[in-house]
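The complex is shown incomplete by one protein chain, all other protein chains being positioned as in the whole.
On to chain A.
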Amino acid sequence: MSELTVAERVARLREDFDRSFAEPARVSGGESIELLAVRAGGRPYALKLTQAAGVHPDRPVTALPTTVRPLLGVAGFAGIVVPVYDLAALLGHPIPDRPRWLLLTAGTPPLALAFHGLDRHLRVPVDCVIDSVIGDGCLRGVVRLPDGDRAIVDVPATRALVHELAGQRPVPEEIR
């Protein structure tokens, strides 16, 4: 069985190829969950990929004079000006270093979270994630990894904190 003719190998490759189209698309999040392992303010965290709209390194951030300390400034994404918040500051442990990475969050209005390091992209089985609300509520759940546990940053909860800090309630409707 070890020696296959070229024709057999081609046939097998063709079968595999065809079968990959015949199978239903794998749904991430069904049995596994995709995460970004990041560092913010020197601590390890994880972010759910489904809550992100993009990750960008070294994008210039124009500083804004503001009294909202975690608000680093604004950055341009395809002609749209997006506020950038320091994730470490939102989680309560800011460091003086400027974060290098920007995570464009899913949802509106546009919002980017800045963090210091991107460790890797992970796909983990759902049962590696323990769901629980930690502390003030920006963290939700922990993912167990061989190199230690990482708290998962809940983007919607973080967004809610940003709304509160910016003095804008997340109520899009004008109340007349």
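FYI, a contact is a pair of C-beta atoms (placed from the backbone, for glycine too) under 8 Å apart; a residue touches a chain by one contact, two chains touch by 3 or more; residues count from 1.
Everything below uses one rule, namely that contacts and distances are computed from a predicted model.
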item: Omitted chain (choose from "ABC transporter substrate-binding protein", "D-inositol 3-phosphate glycosyltransferase", "Cytochrome c oxidase subunit 1" or "histidine kinase") - UniProt protein name; value: "histidine kinase"
item: Contact footprint on chain A, counting only the chain that is left out; value: 60, 62-71, 73-76, 78-83, 89-90, 92-96, 109-111, 161-163, 165-168, 174, 176
